[in-house]
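Notes for the one structure printed next.
What you see is the complex with one protein chain gone and the rest in place.
Each chain carries a letter (A and B) given by its place in the written order, and its residues are counted from 1.
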Amino acid sequence: MPAAALAALLVGALMLLALGADVATGYRALFEGAFGSVDALTSTAIKSVPLVLVGVGICVAFRANVLNIGGEGQIVMGGLASTATALAVPDLPGPVLLPVVLLAGLVGGAIWGAIPGYLKAYFEVNEILSTIMFNIIAVQIMNYLLSGPLVDRDFSGFSLIPQTRRLSPNADLPVLVGGTQLHGGVIVALLAAVLVYVLLWRTGLGFRLRAVGLSRDASGYAGMPVKRTITLALTLSGALCGLAGAVLVFGSASHRMVTDGTATGFTGAAGFNGIVAALFGGLNPLWTILSAFVFGGLLVGGTAMQIAVQVPTALIVALNGVLVVFVVAIEDVRRRSRQRLESFVREPDGGSTAPPPAGDAVAVGVGEATDP
Amino acid sequence: MSEFFTLTVLTSTVASGIRLATPFLLASLGETLGQRSGVLNLGVDGIMLLSAFGAYYTVLETGNLWLAVLVAVLLGALMGLVTAVVSVTLRAQQGISGIGVYLFGLGLSDLLFQKLVGTPVPVATFPTVEIPLLSQIPTIGEMFFSANLIVYVAFLLVPALAFVLNRTTYGTKVRAVGENPAAVDSVGLGVGRIRYSTVIVGSALAGMAGAALSIQLGIFQQNLTQGMGFIAVALVYFGAWRPVGVMAGSLLYGLVAATVLTWKTLGIIPESASDLAAMAPAVLTVLALVVVARRVRQPAALAQPFVRGG
Partner (left out) sequence: MKDGMFRWARIAALVAVLAIVAAACGDDAEPADGGEATGGTTTEATGTTPAEPSEPLQVALIAPSATNDLAFTQSMFDALNLLADAENLEIAVSDNLFVVEDAATAIRTYASDGYDLVIAHGSQYGGSVEEIAAEFPEVSFAWGTAGDTFGLPNVYAYQAASDEGGYVQGVLAAGLTESKIIGVVGPIEVGDAQLYVDGFKAGVEATDPSVSVKVNYTGSFSDVALAAEAARSFVAADSDVMTGSAQMVVGAIGVASENDVAWFGTQSNQTSLAPEIVVASQVYHWEVVLQQIIDGIQAGALGGESYTIDLANGGEVIEYNDAFAVPEDVKTNADAAIEGLTSGSIETGVTLVS
């Protein structure tokens, strides 16, 4: 990974030079903007919260060998469900309203994961197709709701944009450290990651998810409810993404849901970046926390670098791409994660029905990975 | 509603649907080829964006449309080479490296656009080519046989790819590599070489899809594709890895989108419901698959890097 990072930084340096920007100033700003001060660390932590939540959601799905590309849509639906709830019952006291809106986000995302999951399990509809299409559907539902039924009618200007009014302060995620922006979403994300870790490696359900991921056929022979498990995997994955959506709304500086008509306008591409974080974390929820933090730092630092050397933000996007490619190219995650998959399956559960070691069951395998 | 069923409106709606379908079709044919050999390329959208810009910029500078398509195809092939190195030789996780390629294309195309062009300037678009005789057929001619050349190219590639996949030795090798790379390897055929070829050719087609988009429009803009490349990947699953199926998916998607637009224009869909109507292509694509497809087995080695003896 250091080699990959160095190579990516080198490419970035060349691009900065080509744009006539000062490389040293740029990278200094990148690092300081990400990790160099309390403010920077706070921004990085906040940025990584949705990445952690989506990332651990991705862990659940990918462990069950279900490729969830629908994070963006699930975040949007979670955001919408929690927003609508906060608008419907704004006067509930904080200790009640906050859990309620988070739960609403969870449910919104869960539904948006459950449908593709159900379609995959019972109708053989490939989840890559359905989750990509469900992203598109979610965006239009969002555009409809935020420009119509949920729009901020009291906005004090001529120019409404697709956004709600400021949501009930009772649902604000509380600030954890006075004088900073650090909000309770951080705790939500950490808790979720730990819970998912426990779920995957300390419960029967987790064992089933991983067993189905390694070999659907073998799990079936062993009497596991394969179809229900697949549906559940995408449902849980969607639920975690939906939770990320709720955190994005109630932890945001504007305390409202807002879009530019695209999913990214609301999610900041967390649905994709979360996949990257999860895979860097070796599909382990706990390591995903760390990789999300580093990745979040790069995103935050990118903005700082843009400000410092005044290059177009497009450069930062391109650099993120280069980094991702270099890291996966140089690090042979695949082999390692396979070894880990096998050792984990055998390890905590004592293996009454341990599936046979999968031939080439890859973490990210879309395949109906079966033994040849 | 009756206004919709006039010949002029129907004709232009179908023609519009075919135009909208063309970039999807080209990109998903390319993706089909790659996936048949076992390589999942999620970076299609990024490749399309870079090639779309390359084609646009070439027309802007030279005015030569065919040179522009060539540039787009070469750019696509180049990105395909990068993808192949990462996915095949370095055996990276294909989902994640594809997202990297996508981000790279998204960012770089925008960066080049801002630095080399700045304020968008329109360029020449593909001329309409009327197929002799066929275009004279009333209605049908106007719907299908007076499009621009890249549309014909895209649709002619459907039987061409089907032929290559099903009737040639090369196609047999591609399918074998996608099903059982170890077996192919054991008889001495290079798994890597075949996958390189499919990924590079497939990406070149994605590049052509980018050119089809920017030159049909005569303009480039930041994130011109709006995620079309991802839809193209989805359509490969819709088409069950068969060129004809992929064509059906692209046409379904394009025609539904065109119909929705026409209905909005005619006032059949009220303004207040226009956002909801815009989701129709995605909804119908999923529904169609629920109704039609069952038990289509994908290439067994899809998205799995090949390790000898692994």
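To be clear about the criterion, contacts are C-beta pairs under 8 Å (C-beta built on N, C-alpha and C of every residue); 3 or more make two chains touch, one makes a residue touch a chain.
All of these numbers come straight from a predicted model, not from anything done at the bench.
Considering the whole complex, the residue from A:Gly57, A:Gly78, A:Gly113 or A:Pro162 that touches the absent chain is A:Pro162. Annotation: of B:Ile47, B:Val82, B:Val101 or B:Ala278, B:Ala278 touches the absent chain (contact as defined above).
The residue touching the chain not shown here, chosen from B:Thr58, B:Thr198 or B:Thr262, is B:Thr262.
One chain of the complex is left out; on subunit B, the residues touching it are 8-9, 11-13, 16, 19-20, 23, 110, 113-114, 117-122, 125, 213, 216-219, 221-224, 226, 228, 257-258, 261-262, 264-267, 271-272, 274-275, 277-278. The missing chain lies against subunit A, touching residues 1-2, 5-6, 9, 19-25, 27-33, 35, 39, 43, 46-47, 140, 143, 146-148, 151, 153, 155-163, 166, 252-256, 258, 260-262, 264-268, 281-282, 284, 286-287, 290-291, 294, 299-300, 303-304, 306-314, 331, 336, 339-340.
Definition applied: only the chains that are shown with their structure count from here on.
Centre-to-centre separation between subunit A and subunit B, using Cα means, comes to 27 Å. Touching subunit B in their complex are the following residues of subunit A: 15, 19, 67, 69, 119, 123-126, 128-130, 132-137, 139-141, 143-144, 147-148, 262, 272, 275-276, 279, 312, 314-326, 328-330, 332-335, 360, 362-370, 372. For subunit B in complex with subunit A, the touching residues are 40, 46, 82, 85-86, 90-97, 99-108, 110-111, 114-115, 180, 182, 222, 226-227, 230-231, 233-235, 237-238, 272-273, 275-276, 278-279, 281-283, 285-286, 289-290, 293-305, 307, 310.
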